[in-house]
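In this view, the complex is presented without one of its protein chains, the others remaining in place.
Every chain is named by a letter (A, B and C) in the order it is written, and numbering of its residues begins at 1.
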């Protein structure tokens, strides 16, 4: 962890300017009838989960360029996640990926307590083969034609639930790579029937207070068809399973041009929005940093979420899911967590009674301007003050760089080479 | 109508070659264990509906270039559709669009009988304003914020059902342009609630033996959001309405890269595939001639349909829906009807037991080759022989050109100018 | 025109808040080492041309819903454009479309002087047929297979230059709809050869101080191929023609996911960026209001333009090009002009030396944060103050609505019906 001294030292340089900016924004918002303190409080309460796999350097099928001080195991990952939370106070929980993060529950709980984190949704992995695994997932997992392979995948998911139950998790996220690369390779209907049957077995093993989150994705690793290809199929799964089953929306898993905020609205309307994997993309499932490519779209998603907040039963899970190929993963995750907060803060500024009036009157220009007025407000002072109030860094990136954390872990963690890449 | 003499004259030139091709194909298929006569009989039984609006020249928002001899009213349209059926025997029915095709039921029935056609699904129009219409559809129809506008749209749909009931139609197709052009212009959830409420009123007016077909479309005429934007929303509509409600799939209404044949499979699996608007596209809702851009995709759609044929309750409606901007509409519709037949015939040739074996065994290469073996078979002789058997033209385009029909109608139908276009 | 009194009245209500916001922003920027007055001066100097056709209500191929008080002719259009400039001081010039805006040069000049506008690029129209036009453009114009049609199109373009020369224009923009709807319909190479040959004749008729701007577009109205489909072909045209030929980039004319700011950079690098048609889109050439869908992308385009500003020879033309289907065109054009200014102002705030340092050092995170820091600054006070300084409206939309201009012109201009739409 980083010493408070380092954080304070960096904050000291910035606190006067922050107060000036915060006060000016407060006055401006006051003229718009908004109490800045209320917004700040909501932002301070907001948290997004960090993916344990996100603190390692990502890669592509072509190459992976290892970073310095990459985590060697789940405990190193939790240390890194702890730093993110320490500097931002925006990421109170971590989402584990099994078997990558397998460890005794007691050890996980102890480490989590040490670094001040809790555990978010569990993630199973049936898209890769593990050593000594009897059945290969090359041709699918939950939807494989071979019953024994499906059983193996089901059992792995149940094991994830069991571990999760011991560490305080309340959800299982299932993403499978099952699909096909050729027309005819698979029978779409039978494949989906097999998927539903296997998912049912996982669902039945779910504790009562758990949620099953299924994640759709248009393509990759399968390149002709994917068994859970879009929100339509995802919705069917949630409907077939039952009340504990909901849909997870990853922002990068859609067809080009798709209106994602509308999918969010539809799933919300029918009680099936379970959670998010936040990231950004320009082409496919690029797993870029959240808000880095199209920040207005992120705002529009949060506009839907704030719209639905009034309902006490509405409580989707929020998680980052990114691949950090050219940046320090800790830095990217801190910035991304703050981008999610930013979108949330901006969405809170929307004048909803005015918006509703413009919508009812079909005043399209003023309706969209109502969103834009909120979006173009620079809420950075609110975010920074919320951090300062909680003892975090006004400017997490400079504070992190000043701390020497990366160098310190680089000294104790050897470089991980050869993992991934090399495929054309 | 075209005289039999003209058709026979053209056929006489081609019949010897056709027999040679047909016999050779028969022998070839026999070696593959397929009886060509069985395939021909199925093709002969197959029909696709022609859209009444398709026989007029289409256009874009930029311009419309009127053709010669365009139909002046629904009776001219039925005459043109009669020619298409006469020459191809592939298009036994016509789908009307109201109010464009409004006319007394008795007159419609008389004309249909005269030209040897029946009536397929009715289509309502709430995306354009008609003269003397009290409420504008500029900001929506079934989902408009104004209750009176929604009522007007509901009543129009019910009027379509009432006319349809008198002319033997058994289905109503609803496509609306409702949506928005700006983020915030509309509240997604409230808009869809209004849509569902209005659609319910139409559904309740449906005779017991009718089907309600709702059609989704990603965009256009609305360019930020569309209320029935994809099959997920379309499915929700059909689920909310009831057993008589099903989804219509237009091949050009999807996001880029979407696997349409998979949507067909999903809707089929859950009993909600209601019908098709066949066409082709490269970019958006281009409304190009069916099979003209990606004929293999059309085959893959029919592969799903043939797969599902075994179920006696599976009976989706088939209709062409195209815009003919640079060709003679009659010619394009004839070719397109034959392309649909071609895809059907090719799909019938798939060795399904072999395919199933390869699928079960995850032999992706042989599975896809099984489809390709069917697809690359030149089934033209089967189609042509099915036409010849029924007194239609071996080669409908040359026969049509030889008939002088277009010139004859051009002489009696004045050119339609100024309709459409002129918008940048 | 709108009386100064109306404007002042509305401004009076807002001026105190504006000063507070402006001063606070000035102090904030001062802390970042930026002089707000310098930015304001650049914004005040900036102008974007308004398209004459933009002040009429647009439509789609499905329908057009006429607005109140639509301009009847080019003189009404110039009046409307005058109001836009009066209230925003962001749109000093108008771009005409011929033959829609044909009128005696003296009358055009007199009207322009009356409303305080000048003339930007001329636009020719060879994508529609005009009454009494000998040759149809249904199958193309500059690239038509028929030499007489090509000549007709060339002569029309030359007529546009001749009129433009009399009204102070310095550029001709050519956009053609030439292409094909079917594979094989046209020979790509011969078609482009004919295009180049015809364009050469137009180019040769260009005065020495004029620029020929050619505009590429992926599709629509042609739906299989378009002769100038992308910037690659557009670049070839500009290279083949000569120094006076440059490429025009319309933000909505690209394939899905394309990185437009990179095209801007490439054309700039090779001296071939001629100008812009600003608008926004989510799906195709949606012609939505500039910055309404992806404002960050607009900023990234301006980031390239500011980067290139240092070169005195770099002077691309800026024009709006939108279709206003659900808003008052005057309002949309005012907002869009301000969005362009906003993106320009934000791009001026980028700390370029810092950016360059991060780029050289491959510090991707800080490089992108440098852009974001500029982008998230709310520059509205700068824009508003620049308007106020020039006697325009602090808040143009409320001022316009208060003025009663739309009602006044609605009273004197009869509704335009039946133009456009009605095509499925």
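The working rule: contacts are C-beta pairs under 8 Å (C-beta built on N, C-alpha and C of every residue); 3 or more make two chains touch, one makes a residue touch a chain.
The shown structure was predicted, so the numbers you read here are calculated from the model rather than taken from an experiment.
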{"item": "Among C:41, C:258 or C:410, residue touching the chain not depicted", "value": "C:258"}
{"item": "Omitted-chain contact residue, chosen from C:205, C:345, C:367 or C:393", "value": "C:367"}
{"item": "Interface with the undisplayed chain - residues on chain B", "value": "17, 20-21, 24, 27-28, 31, 256-257, 259, 282-283, 289, 292-297, 326-328, 331-332, 335, 342, 362, 364-366, 368-369, 372, 375-378, 380, 397"}
{"item": "Chain C residues that touch the omitted chain in the full complex", "value": "138-139, 145, 180-190, 192-193, 218-219, 224-225, 229-233, 235-236, 254-259, 261-263, 265-266, 268-270, 296, 300, 303-304, 307, 355-356, 358-362, 364-365, 367-368, 370-371"}
{"item": "Touching residues on chain A - with respect to the absent chain", "value": "53, 58-65, 97, 127-129, 136-139, 177, 180-183, 185, 218-221, 223-224, 256, 281-284, 286-289, 292-293, 321, 323, 325-327, 418-424"}
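The rule is simple: only the chains that are shown with their structure count from here on.
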{"item": "Farthest chain (mean CA position) relative to chain B", "value": "A"}
{"item": "Interface sides of chain A and chain C: same vs different residues, half threshold", "value": "same"}
{"item": "Distance from the mean Cα position of chain C to that of chain A, given in whole angstrom", "value": "39"}
{"item": "Where chain A and chain B are represented by their mean Cα positions, the distance between them in whole Å", "value": "42"}
{"item": "Touching two or more other chains - residues of chain B", "value": "138-139, 180-183, 185, 218-219, 224, 256"}
